[in-house]
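Now for subunit A:
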Amino acid sequence: MTIPYGFIFQFIQLIMALVLSPMFLGWINQCRCWLQNRKGPGVFQPYRQLVKLFYKDAVLAENASPLFRMTPYFLFACMCLAGTIVPVLATNLPFASVADVIVLVGIFALARVFLALAAMDIGTAFGNLGARREMMIGFLAEPALLMVLFTLAFISHSTNLTTIVDTLSHTRFIIYPSMAFAMAAYLMVLLAENSRIPVDNPSTHLELTMIHEAMMLEYSARHLALLEWASSIKLYDYFVIGFALFVPWGIASGSHLSSMLLAFLALFIKLAVAGFGLALIEALSAKMRIFRVPEFLGTAFMLAVLGTLTHFLLEA
Partner candidate 1 sequence: MEILLLLFIPLLGGFLLAFFGNHRLAAELNSIISFLTLINAGFLAARIISYGSIVVFHEQFFVDPFNIFLVALTALVAFTTSLFSRPYMRIEQHHGKLTENRLRLYHCMYQFFTFTMLLALLTNNMGILWVAMEAATLTTVLLVSLYRTPASLEAAWKYFILCGVGIAQALFGTILFYFAAEKLLGIHSSLLWTHLDEVKNRLDPTVMSVAFVFLLVGYGTKVGLAPMHNWLPDAHAEGPTPISAVLSGLLLNVALYAVVRCKILTDGALHNHFAGNLMIGFGLLSLIVAVFSLSRQKDIKRLFGYSSIEHMGLITFAFGMGGPIANFAGLLHMTVHSLTKSAIFFTVGHAAQKTRTQIMENIRGLLVQSPTVGWGLMLGSLAILGMPPFGVFASEFLILTTAMKQEPWATPLLLIALAVAFAAIFGKVQPMVFGETTAQRTPHPPALLPVFLHLSFVLMLGLFIPMYLANWYREAAGLIGY
Partner candidate 2 sequence: MIPLSSQLLNLLAALFLLISFAMLAQRRILSLIHLYACQGLVLSLSALIVAYSTSQSHLYYSMFLNFALKVLIVPWILHRLIHRLNVQWDVETLINIPTIMLLGLALVIFAFNLSLPIVHLAGTINRSTLGIALASVLLSFLMMITRSKAVSQVIGFLALENSLIFAATSITYGMPMMVELGIALDVLVGIFILGVFFFHIRNQFDSLELKHMEKLKDN
Partner candidate 3 sequence: MSLFNSSIQGLPLSIILDILVYWLVIGFSGLIFIHNRKIVSQILFPLGASGGIVMIIITAASIAHSPSSAILSLGLPDLPFHIRLDALSAFFLFLLGISSTGICFFSSGYFSRDGNFSPGLVCLQFHLFLVSMAFVFLADDAYLFMIAWETMALSSYFLVVTDHKVPEIRKAGYIYLLMAHISATAVLLCFGVLQKAGPQGIGGSYTFEMMRHLNPDSFWATAAFLLALFGFGAKGGLLPVHVWLPEAHPAAPSPVSALMSGVMLKTAIYGLLRVTFDLLHLQIWWWGILVLTLGLVTAFFGVIFSAVQNDMKRLLAYSSIENIGIILSGVGLTITFQSYHMQTLAALALIATLYHCLNHACFKSLLFLSTGSVLHATEERNLGKLGGLIHRMPWVAFLALIGTLAIAGLPPLNGFVSEWLLLQTFLLTTGFPQPYLNMLIPVAAAGLVLVAAVAAYVMVKFYALIFLGQPREVRQHEAKDANYWERLGLSWLASCCVLLGLFPVEVIKLLNTVPGLLLGQATKKVASQANWLFLTPLSPDRASYSPMLFFGAAAIIILITFLGVRLVYHGRVRRSSPWDCGYPMQTSRMQETAESFGQPIRTIFSPFFRMHSELPSPSDLEPHYRNITEDRFWYLLYFPIGRFFHFLSNLFGRLQQGRIAIYLLYSFLTLILLLLLI
């Protein structure tokens, strides 16, 4: 009688992805305010933001095509799917077998491509610029991300996230040196992919260096809301993937409510700590010039490859 549990977990995960992600974003911003000893707007600010945006009237450019209007929904859907695949609370997820890590990366790529296309749809200078930079970061970050995942896959002889998590958390504890490399690489990719400092500045407009915001310039109201929401879910997804890969402890393998609650607790703690960590990084580091982003991500890629090689050298 496990199947309903599985579906329940699945559903809960989806809901959590939707609900927790803005709060997580709010938490990060709050931490940043504290670190810059300002008084933050509070953890729930993003929700208010979203609601406000949803109520507004949408303004579209004259030459906006259907593609432009559909993109927010596509993006939203992609991020939600990603959220459902990753084992956050439990590993016996029926939907997890739909897609493995490679598909996960594929989903992110799909979202990125759609966003870039939408950004170029209006044909404004900023949109084009943003799209180009986003795609550049994409093709630099994606290999690094996949290499990280490959390292894990080589360790656990599987590309299914649930299996990876099972092997890593529920077999006896082994120290994998390759993990260190992988983790560092993953962190760098995370920063780049979610347009955080030092690669991009999420809370900026009207800067020639902006990337992610530049692509969303033409959006307004509900479309913008969906995009914001989607990007917060993306951030959340990246974090939970990171947890699943590197600190998988606490994720329920069975399907007891007790272990479920435990997993819930563990997730909260992880998110809180990680959010604070991210804020700390952002507070400490300055944004780098766009020309140096390739070096940054190249380093990430190198680290990831090194991780794989160390796996073959030391662990295989």
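The definition used in the following text is that contacts are C-beta pairs under 8 Å (C-beta built on N, C-alpha and C of every residue); 3 or more make two chains touch, one makes a residue touch a chain; residues count from 1.
On the choice of candidates, all candidates are chains of the complex that A comes from, given by their letters.
These figures come from a predicted structure and were not determined experimentally.
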Numbered candidate touching subunit A, per complex, among 1, 2 or 3: 3
Residues of subunit A that touch candidate 3 when the two form their complex: 54-55, 57-65, 67, 73-74, 76-78, 80-81, 84, 95, 97-100, 102-103, 106-107, 109-110, 112-113, 116-117, 120-129, 131-133, 135-136, 138-140, 142-143, 146-147, 150, 153-154, 157-160, 163, 205-206, 217-218, 222, 226, 291, 294, 301, 304-305, 308-309, 312-313, 316
